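Note that one protein chain of the assembly has been removed; the remaining protein chains are unaltered in position.
Right after this comes subunit A.
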Amino acid sequence: MELKQIENLLDKYFESETSIAEERELKAYFASQDVAPHLEQYRPMFGYFPQSGTQQFSKTVPLKPGKQKKYVAWLSVAASVVVLFGMFTFFNNSRPSAGQELGTYNDPEVAFRETQKALDMLSKNVNTGVNSMEYIHKYEETRTTIFKH
């Protein structure tokens, strides 16, 4: 190609008025062996562009089917409903059954006797504890007799 033409194209190129086809011509010219010496400075530029366009994306893209997301969301909703329902039934059933087993008396006489019996048992157990404390008095007595003199 004539040098004049290339120079013209270059002028247009730097004003961004060249078409893609004309830019390809320039790239082809600068890729050839005989570049005019005064245009040598443009060679790296037009050599770089095609070379830079050869890089490739080598990584694979993880393409998960998108429906899985919705499925997981619904699964968690279902799970929480089950847990809530379980807690509700558990508390509803366990409370009345515990209350029923305590038992009650209808006759006040019987109730009185039973209460006395229960209190008796309680005081007896308390007294066994007190009995074992009895001999502390003895210890106290001996201490006073020793330290008085």
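Some observations on this one:
The criterion applied here is as follows: a residue touches a chain if its C-beta (ideal position, glycine included) is under 8 Å from a C-beta of that chain, and two chains touch if they have at least 3 such contacts; residues count from 1.
One rule holds for everything that comes next: contacts and distances are computed from a predicted model.
Per UniProt, the protein behind the absent chain is "RNA polymerase subunit sigma-70"; the candidates were "Thioredoxin domain-containing protein", "RNA polymerase subunit sigma-70", "ABC transporter ATP-binding protein" or "Cbb3-type cytochrome c oxidase subunit I".
Across A:Glu15, A:Asp34 or A:Glu134, the single residue that touches the chain missing here is A:Glu15. Not every partner is drawn; the one left out touches subunit A at residues 13-17, 20, 23-24, 40-45, 47-53, 55-59, 61-63, 66.
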